[in-house]
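Next up is a structure, given as structure tokens.
Apart from one protein chain that is not included, each protein chain of the complex appears where it belongs.
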Amino acid sequence: MSAANGNKRKRKSRTVPAAKIGLPPGTLVHVGEIKTEQPLISTLAFDQHGIEEQRFDSFAAVSEYWPGHQRLWLNVHGLQDPAILAAIGQRYNLHPLVLEDILNTHQRPKIDDYGDYLFFVARVFEYDPDSRILISDQISIVLGKDFVLSFQERRSGLFEPIRERLRSDHAPLRRNGVDYLVHALLDAVVDRYFVVLDQLGNTAEDLEDAAIGSPTPDLLKTINLVKHDCQLIRRAIWPLRDVLNGLIRDDSAFFTADSKLYLRDIADHTIHVIETLDTVRDLLSDLMDIYLSSVSNRLNLQVRILTVLTTIFLPATLIAGIFGMNFEHMPIIGRSGGFYLALGMMAVIALGMAVIFWRRNWLKA
Amino acid sequence: MSAANGNKRKRKSRTVPAAKIGLPPGTLVHVGEIKTEQPLISTLAFDQHGIEEQRFDSFAAVSEYWPGHQRLWLNVHGLQDPAILAAIGQRYNLHPLVLEDILNTHQRPKIDDYGDYLFFVARVFEYDPDSRILISDQISIVLGKDFVLSFQERRSGLFEPIRERLRSDHAPLRRNGVDYLVHALLDAVVDRYFVVLDQLGNTAEDLEDAAIGSPTPDLLKTINLVKHDCQLIRRAIWPLRDVLNGLIRDDSAFFTADSKLYLRDIADHTIHVIETLDTVRDLLSDLMDIYLSSVSNRLNLQVRILTVLTTIFLPATLIAGIFGMNFEHMPIIGRSGGFYLALGMMAVIALGMAVIFWRRNWLKA
Amino acid sequence: MSAANGNKRKRKSRTVPAAKIGLPPGTLVHVGEIKTEQPLISTLAFDQHGIEEQRFDSFAAVSEYWPGHQRLWLNVHGLQDPAILAAIGQRYNLHPLVLEDILNTHQRPKIDDYGDYLFFVARVFEYDPDSRILISDQISIVLGKDFVLSFQERRSGLFEPIRERLRSDHAPLRRNGVDYLVHALLDAVVDRYFVVLDQLGNTAEDLEDAAIGSPTPDLLKTINLVKHDCQLIRRAIWPLRDVLNGLIRDDSAFFTADSKLYLRDIADHTIHVIETLDTVRDLLSDLMDIYLSSVSNRLNLQVRILTVLTTIFLPATLIAGIFGMNFEHMPIIGRSGGFYLALGMMAVIALGMAVIFWRRNWLKA
Amino acid sequence: MSAANGNKRKRKSRTVPAAKIGLPPGTLVHVGEIKTEQPLISTLAFDQHGIEEQRFDSFAAVSEYWPGHQRLWLNVHGLQDPAILAAIGQRYNLHPLVLEDILNTHQRPKIDDYGDYLFFVARVFEYDPDSRILISDQISIVLGKDFVLSFQERRSGLFEPIRERLRSDHAPLRRNGVDYLVHALLDAVVDRYFVVLDQLGNTAEDLEDAAIGSPTPDLLKTINLVKHDCQLIRRAIWPLRDVLNGLIRDDSAFFTADSKLYLRDIADHTIHVIETLDTVRDLLSDLMDIYLSSVSNRLNLQVRILTVLTTIFLPATLIAGIFGMNFEHMPIIGRSGGFYLALGMMAVIALGMAVIFWRRNWLKA
Partner (left out) sequence: MSAANGNKRKRKSRTVPAAKIGLPPGTLVHVGEIKTEQPLISTLAFDQHGIEEQRFDSFAAVSEYWPGHQRLWLNVHGLQDPAILAAIGQRYNLHPLVLEDILNTHQRPKIDDYGDYLFFVARVFEYDPDSRILISDQISIVLGKDFVLSFQERRSGLFEPIRERLRSDHAPLRRNGVDYLVHALLDAVVDRYFVVLDQLGNTAEDLEDAAIGSPTPDLLKTINLVKHDCQLIRRAIWPLRDVLNGLIRDDSAFFTADSKLYLRDIADHTIHVIETLDTVRDLLSDLMDIYLSSVSNRLNLQVRILTVLTTIFLPATLIAGIFGMNFEHMPIIGRSGGFYLALGMMAVIALGMAVIFWRRNWLKA
């Protein structure tokens, strides 16, 4: 395990959208750092009778396209071209603040009711356990009476299973309204959290082992970074929960009573995610104390070894001193094997002490 | 006491029901790890006039069985066969999300009102103080007008005393409605918490003794694991309390005014459980500091002993050095017993110092 | 001060009423540990015209007794005989859950409105500063239109001054209704808290002195036990405050507007008690850190003394070594007083160093 | 700075009004410790046409005095004579609980509405930065339709500027009702908090310097005492804020809409005071950790010096040992300046090491 990997990474949450400061609200400027090479617009029109899928490179093409089915799901990957957003905004009559929020991908989850449509923001994460890099992406959703618009910076494959389910003939997704589709999208987002939390949990346990077993200075920054990642996820989930609870309680005409049952199910999952996250966080918050005392302890163990070595030498040095005294009448001194007898005494005492300390585990670092 | 046992165990709360990710809601997949060998369906029909008990291996048999009494309690042990759930769902007209929650046994306690019936989830625990393993099981309850359905993964014997009381002729349980039976089930669940908390409390006190008396590195992970178990129980009880308080305040037609008095009694117990749990948690949260400083203290005590030994040797070594000087005119040197006199001086001083340090307790680790 | 006394004591809050687990609600089982030798029932009937006091050993005698005054206060000391409770319950038409709560003396303070009567629970404490034992007792009160029933496990003398006031001819207690009497009982309970908190506060300051001045391993457990006692008291007072606030705000027909003013006065005292308790708790929560660092510091001071001793011996040992060298031409060596000159040099340097260290306080543990 | 001053002082918040325990409510007993030598009653009658000031030693004189102006402010300094309180209570028809609260000067701030008048309690502080003694006094205010009564234990000069303003001909205080006067009194109380907090803040910074620079054991208790003082002030201000907010929101007939604007201004100041207090408290709560590690660090620095000294002696001792060996053929031994050469070697090496350690700052404690 290389605990040092993590601390090369920069903290991300403080990214200030500097390009936006001082600009009037509603100005469409792309602030995201990571781009999909080419923006991709895909539409999926559906109702009980069938579905129709299309992909477009520009919005001009979309404008001329009229699908033969009642309900439409339009998804955009890659937000670097504000012109596309502006065109979609015009066609669906979106407020400039909505477009700005879609482009400014550092939003926290929220729901804004604009009367004709609801505007949602959620965040989705990907975690690479090896490099310990957490990628955060914003998913913006607009829910109208018979359309759903979704916007993402990167292609995560998150909604692919939903497309698959729509393609199936007997799918409840196809029979139900777009509110049920929105439920499916949010469900996919929350399900993804479980995967990320599992990886973060494993990372935290690895860090616990490292903190107890092999504490290195790098570990301290790594612990702080993983704590920071937990905090980022927590800040994405808490407001999501508020959003869901609000939807379930309020009389929003966008969701049927049955769809609200499904939203309640997602809200349950969201609380479960928060509790799982808290477990990871509890562990991490103790880690620094463990690390700090582990480092201090190892050092003290090493000093103990050195002190034991010093102690073992003491009697031998004293014996040498004793036989180095200049008394005229001294025993053994005159014997032929006296020198070796003295050395033997030294060795026996030193060895005896070594054995005692060894048995007491005082020579173990 | 073997403090090391606990840390072989894996943390459980992060178990992600991976099999469920991306699936449409309401898909019945069994996610539990521990199975009763054979699912068991038992029914208990009762009213003032008598009771009738039956056991079934499949739901097909249940479908053909019509009990001769007014109220029915159907209990299922072992959830590995989704088909049974599906059949029960069809017969009692349960919502797919209810069935999914019953099978997905990682729910937190909650209550959902589906109009025709209430759906409860509670959690029950078993704790093995020796292996320090906490087993958590989900109990799902459906309360209809004249039936109660209960679902568990494992046979815990928790409801056996209730069955016994139902069998008694004059039992209030038999005279009252199914709401009173549900109260009895919840009461049994909460009473079980007291047992588990008593065991956890004893464990915490054992850990306190170990942290002060014989701190070993394993203890750190054990403390964290027991803290984690406390957290798991806390997360099972807090929402239960909300559920009970909600029932007492709201006008749910499922509970009579008198039954609500009994629910209030359970709510009292639940708060008592939470307070008892907090006592254990307070103790545990100080334990890590105690452990860390205890480890550090023991090491320092050992270094003190070694330093005392060094100090005891100092005068003897100096005396040997003094009589090793090459002055032409030195006292004692020429005397016949001079050598032994010097050794005696060394011994007396060393012994004197040893006695002083011994009395000051500086030789005690 | 003997800090060690406290840790012989067992933590009490985890006492599980094991005898009650699995029993149907309303089963009357005595769970208290400490009993008054003989249950004592005392009645005090009163109105403007006079009072009448009686004492009974069994409830049979009470049943036949009809007091000649309008209002009745019945008090029971000692709850080991469930039969007495059952009889009282029958006469005053009390709900089985009320009787159960009176017998199960581990209730937290609460108030339950049963329509015809109010049922209160409060807790009262006694603290022995020498043995550091905190005794907790439950006081259950039933307030009807013209009667008050009070139940306690032990005779604490808490209500004796109230009896005295009732005996006085012009006492407002006698002129007012039973609601005013209930206020007096609660006032006596809250006044008692101040006494206990004063003792706990003194104990905490003793522990602070001990932690700074003479830290012993026992102190750690004592600190934890006193913290635990604070927590127990806190848990008795917080819900009491909620109860009082509820009574003041709601339109309970049991209390007159003027009696509510008096309840508000008790509520003020309750908040004062909580603040005083928090003062004690703040002090205690820092104590462990102080203790741990105090222990570590004392050890380090001792190691410093030993290291100073080693350092003082260094020059003497070097001088001995120098005059032990075998150079053919060495100064002083041949002088008659050379040996003593060398010893003098050793002594002067060692003494000089000792003085320096002494002045710097490095020889003080 | 003498950090030791503070810890002679006793903690004050636990003063139990022992004399009051068990007494019926409304019994007038003086519990304050600090008395003004002679109680002083001063009246100030005023309206647009003028003011009239009087001072009295007993309430008998007040009873016979009828001021010629519409509005009256009666202030009492010194509460040791319950008879005065009783007389005032009778004249202004005050509830016994009000009189009791005025005499029991350990009240927390609160407001009680008695219909005909409002009863306020606030607390005022004085801090002596040298002795680090915080004096706390209760200010009780009764606001009627056209009178204000104020009660204090000690003469603090707090209301002198208000008297001055009343004496001025064109003062808004004289033109407005007594509600505006009450606002002025509360404003004076809150303004005083800023002075005390500035002094506490300076004390906290002195303690921070002492903790880093010259940590002594006394400091620990001083830090705890100053923390305790902060807590006392906090407990006086928080409820005051609630009181003010309550007045601003509710429809109390005692305050005009314009007076409420002025109360809102005081509420702003109160929040500012709380935030300033939190700044001081944040600093104090880190101080103990700083102190503890500062003490530990200083000790370790001293041990490092001693260890450096030991290390510096090592080569010299070895050289002496080498030239003390008894080889028959040894270099330098026979030379005339050999002895001094050896001493020189010792000195050069020791000095060289000393220089190295000096440059690394390892000889600095």
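Think of it as A, B, C and D in the order they're written, each chain with its own count starting at 1.
Here, contacts are C-beta pairs under 8 Å (C-beta built on N, C-alpha and C of every residue); 3 or more make two chains touch, one makes a residue touch a chain.
Since the model is a prediction, treat every value here as computed from it, not as a measurement.
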item: Omitted chain's touching partners, listed by label; value: A, D
item: Touching the absent chain when the full complex is considered, from D:Leu97, D:Ala188, D:Ala210 or D:Leu225; value: D:Ala188
item: Those residues of subunit D which, in the complete complex, touch the missing chain; value: 161, 165, 171-173, 183-184, 187-188, 191-192, 194-195, 197-198, 201, 205, 208, 212, 261-262, 264-265, 268, 271-272, 275-276, 278-280, 282-283, 286, 289-290, 293, 296-297, 300-301, 303-304, 307-308, 310-311, 314-315, 317-318, 321-322, 324-331, 362
item: Where the unshown chain meets subunit A, residue by residue; value: 11, 13-14, 16-18, 20-25, 95, 97, 100-101, 106-108, 110, 112, 217, 220-221, 224, 227-228, 231, 235, 288-289, 292, 295-296, 299-300, 302-303, 306-307, 309-310, 313, 316-317, 320-321, 323-326, 330, 332-339, 342-343, 346
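One rule holds in what follows: only the chains that are shown with their structure count from here on.
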item: Set of chains whose contacts include both subunit C and subunit A; value: B
item: Angle, in degrees to the nearest 5, of the Cα rotation that carries subunit B onto subunit D; value: 145
item: Length of the line joining the C-alpha centres of subunit B and subunit C, rounded to whole Å; value: 28
item: Where subunit A and subunit D are represented by their mean Cα positions, the distance between them in whole Å; value: 45
item: Interface hub residues of subunit B, defined as touching at least two other chains; value: 289, 296, 300, 303, 307, 310, 317, 321, 324-326, 330
item: Chain pairs that touch, as defined at the top of this document; value: A-B, B-C, C-D
